[in-house]
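For reference, the structure discussed in these notes is given below.
Removed from the display is one protein chain of the complex; every other protein chain stays in position.
Labels run A, B and C following the written order; every chain starts at residue 1.
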Amino acid sequence: MTRAFLSDNAAPVHPKVWEALRAADANDAPYDGDALSRELDARFSDVFGREVATLWVATGTAANCLALATLVPPHGGVVCHREAHIEVDEGGAPGFYLHGAKLLLAEGEGAKLTPESIRAVIDPIRDDVHQVQPHAISITQASEYGRCYRAEELAAITSLARSRNLGLHMDGARFANATAFLGGSAADAAGDVDALSFGCVKNGGMSAEAIVFFDPSLADVARYRRKRAGHLQSKGRFLAAQLIAMLEDDLWLANARAANAAAAEIATSCGTRLMHPVEANELFVRLTPAEREALRGQDFGFYDWGADAARFVTAWNTRDEDAHALAQAIANL
Amino acid sequence: MTRAFLSDNAAPVHPKVWEALRAADANDAPYDGDALSRELDARFSDVFGREVATLWVATGTAANCLALATLVPPHGGVVCHREAHIEVDEGGAPGFYLHGAKLLLAEGEGAKLTPESIRAVIDPIRDDVHQVQPHAISITQASEYGRCYRAEELAAITSLARSRNLGLHMDGARFANATAFLGGSAADAAGDVDALSFGCVKNGGMSAEAIVFFDPSLADVARYRRKRAGHLQSKGRFLAAQLIAMLEDDLWLANARAANAAAAEIATSCGTRLMHPVEANELFVRLTPAEREALRGQDFGFYDWGADAARFVTAWNTRDEDAHALAQAIANL
Amino acid sequence: MTRAFLSDNAAPVHPKVWEALRAADANDAPYDGDALSRELDARFSDVFGREVATLWVATGTAANCLALATLVPPHGGVVCHREAHIEVDEGGAPGFYLHGAKLLLAEGEGAKLTPESIRAVIDPIRDDVHQVQPHAISITQASEYGRCYRAEELAAITSLARSRNLGLHMDGARFANATAFLGGSAADAAGDVDALSFGCVKNGGMSAEAIVFFDPSLADVARYRRKRAGHLQSKGRFLAAQLIAMLEDDLWLANARAANAAAAEIATSCGTRLMHPVEANELFVRLTPAEREALRGQDFGFYDWGADAARFVTAWNTRDEDAHALAQAIANL
Partner (left out) sequence: MTRAFLSDNAAPVHPKVWEALRAADANDAPYDGDALSRELDARFSDVFGREVATLWVATGTAANCLALATLVPPHGGVVCHREAHIEVDEGGAPGFYLHGAKLLLAEGEGAKLTPESIRAVIDPIRDDVHQVQPHAISITQASEYGRCYRAEELAAITSLARSRNLGLHMDGARFANATAFLGGSAADAAGDVDALSFGCVKNGGMSAEAIVFFDPSLADVARYRRKRAGHLQSKGRFLAAQLIAMLEDDLWLANARAANAAAAEIATSCGTRLMHPVEANELFVRLTPAEREALRGQDFGFYDWGADAARFVTAWNTRDEDAHALAQAIANL
């Protein structure tokens, strides 16, 4: 149990995903020529209620960077939050995939951008060749602090993006948790972005994420760049199978709801310790070193978050009793 | 059965690999901090009889390029065969991973390089900044035409590499087949290269290849670059599990022997139709369009190889009766 | 005199260029905001008889690569001759500027491409992500062997490019020599390419080349990339001045005609020694080592060209008596 709240990355694979993987284990065309991979576009088009083009990749980092590479030239810039995953946790992958394009860092509560915080970054940029010009905006749904963009917030950012001729990308590593929180409509949770990194691994998958292009023409370039990045797996059917299993009967939403519920349960005992409202499956909780030690002494696993806080992450498989026990333990501190 | 000889990429996953995958499905540290990933160095060191550092990645393209990136600066060049996979089949991935470094194309029978063919490329390069200087050699074991480098051939190339201060990389997408053919010693089949892409997917794996660094210090840089390329999977334990399953009781060699035997069986009926001696699990067979049509009419699946030939690939699961049937069918043409 | 036929790169700067440089030495706006830089588009539009956008840069390598970067994405390829300057003499600059895009090497007599030789390269490329797809063609006018493309040859290549949706770039390091040879019309010598590297340094300039975009919209991206490559000089007026001086009263053509005439004079004595017809200002002459030594003993400077030949280059300032003397010396061998 010691890793129970460490990361949704550490969680196991959902039984339905295992079933789908086993079912995919027949001879089929290599790469993405198999029946499952060819089914992806239709499946995701159903989920979003409009025609999309979808590519599987193995990681969120690859998904984010391949998506952004379709929106931003090497000499351009991407506006993102100062604490965005692409800025702080991807080992410089955007610099690699975008050939040196620049991340332009904006502020915003809860790691969420706003039209104002975006304008604060882009308005001072002189329109001359000495400065890197913005070409896209990247937002994270749910954000790195577990906050969700509401429909009207998305609309406002989209409107700004359109008016400035900027592409719009959404890092949806925990898109399922956001969608579950926001009411269950994938289309609403995605708003009108150009490309979405649709997370699956943290939500019960093994090794597949999806890049959903709402402008299908972008996918053509992404397919070449996926191969060029060594991300076109030869037995791609196993990635497609995971994604389809997730979509089947809305397993992705069920899993996310379970994780969110566990987080909400824990949140009830945190009170003012919470650094951010809990809207998805992450909790950032003010805890002294001694308090953290006490919790670890009770066999709870989690990461420190700076000197005075901890991050707890629930997952699709978090047991009620574990969430309850953690809530209790925090309440008892 | 129609895809039976299409590609070893199309083959299913070996039952032992499935077992290992299921066994890995417990909470563990994310990325490569899990117990299985941390075991890889020791396991591969056993296989090669010396200390190596090993990284998992999802594809052979990523393995080749991450390995080469440790040996070649962006302004350098890599000598490889004109028909090397990195040159003709990786969508320009070396150009991406090596930041524009150049492939310097050499000749050689059976897609194998020789000291002479390498020298024919590098000797005319003037030692000045106007020309891209060679920094490494990449060879493929077994080669793109299913040919294996013997120990003395490897020694001669290594000797040249050392004398010219060139790194040496081996693309071992079918290293197992080569090792099986050469007698079963991994160390002998690898010779004294600096880095080896150790194939697993074509040999019964699902989605894992290994990069084996015989100079462990190279692995440190490769780890950063793997993350930067979006190839550090968060549930890396599932990749490590596949590789360990393959090494366990030499499953990798057993699988390769099975594939090689099936290829050898088919070869017996091909006579002068064979474009290359069959040393691994690929056959390049001269067949007219009419002959290919006849075979396909008998439900044999394979790729055309130019206008007048076909490529047949066997795999770990090729059934004796299928190999025999194909041999018969070719004999009957 | 010992360097007289070594390289047009070694030749001095023309007096009119010096005059223009001195005249430009007044305070003016930095970078390319000065009056001369802003005059370039109009001047070159006059020369080509249609609206063009023009950027100065310091070298032909930068000109070629910045031009190509507007036509080819990082995952694309450029068809060029196996002996093209961008392939053999630019230190891998295309790999750098194009972020790893690939040069696809074609054959052709005299280092000239033909529709047939281009098709021989691009037709076998499978339209799938495993192979780098062609996005542009680059030709050199005059070619690396001093050969000129005639109007109908350019038209045939352009027609192929258009039909395959390929961009077309012309390396015109010696465009002046070609234009002079072809009759003096810049428009005819450039045909219908998308971008031209217009050489000036070899033709009496000091440090300026021009990139001429026949589709002016391409120049916008090139301006950003020029800055990003460190090629936006802060006293850009000195580069613009050189180019304008060259265009003034067709100095560029006068200089080229002088160089061509000197080469023609020398050619008269070479007979079957000539490896290529002499159409511009380069001669490739079969000469044994002993013969070369003899010529050097008479104080003629030139580069060896392989083991059995030499390259002689004339320039705008080659003196009649020197050309004559060399012709005599070769005749006397």
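The criterion applied here is as follows: contacts are C-beta pairs under 8 Å (C-beta built on N, C-alpha and C of every residue); 3 or more make two chains touch, one makes a residue touch a chain.
Predicted, not measured: the structure shown is a model, and the values here were computed from it.
The chain omitted from view is touched by exactly one of A:H81, A:H99 or A:K202, namely A:H99.
The chain omitted from view is touched by exactly one of B:A84, B:L232 or B:L295, namely B:L232.
For the chain missing from the display, the contacting residue among C:R228, C:R257 or C:R292 is C:R228, taking the whole complex into account. Among C:S45, C:T114 or C:S207, only C:S207 touches the chain that is left out of the view.
Only one of C:A20, C:L36 or C:V57 touches the chain withheld from this view, namely C:V57. The set of chain C residues touching the chain not shown comprises 3-4, 6-7, 9-13, 18, 22, 25-31, 57-63, 65-66, 90-93, 95-97, 201-202, 206-207, 224, 227-235, 238-239.
Remark: the residues of chain B touching the chain excluded from display are 73-75, 99, 129-130, 133, 221, 223-228, 232. By the touch criterion stated above, the residues of chain A touching the omitted chain are 74-75, 77, 88-92, 94-96, 98-102, 129-132.
We take it that only the chains that are shown with their structure count from here on.
Placing every chain at the mean of its C-alpha atoms, the farthest one from chain B is found to be C. Averaged C-alpha coordinates give centres for chain B and chain C that are 42 Å from one another. Remark: chain A and chain C have CA centroids separated by 50 Å (rounded to whole angstrom).
In chain B, 90-92, 95-96 are the positions where the chain touches two or more neighbouring chains simultaneously.
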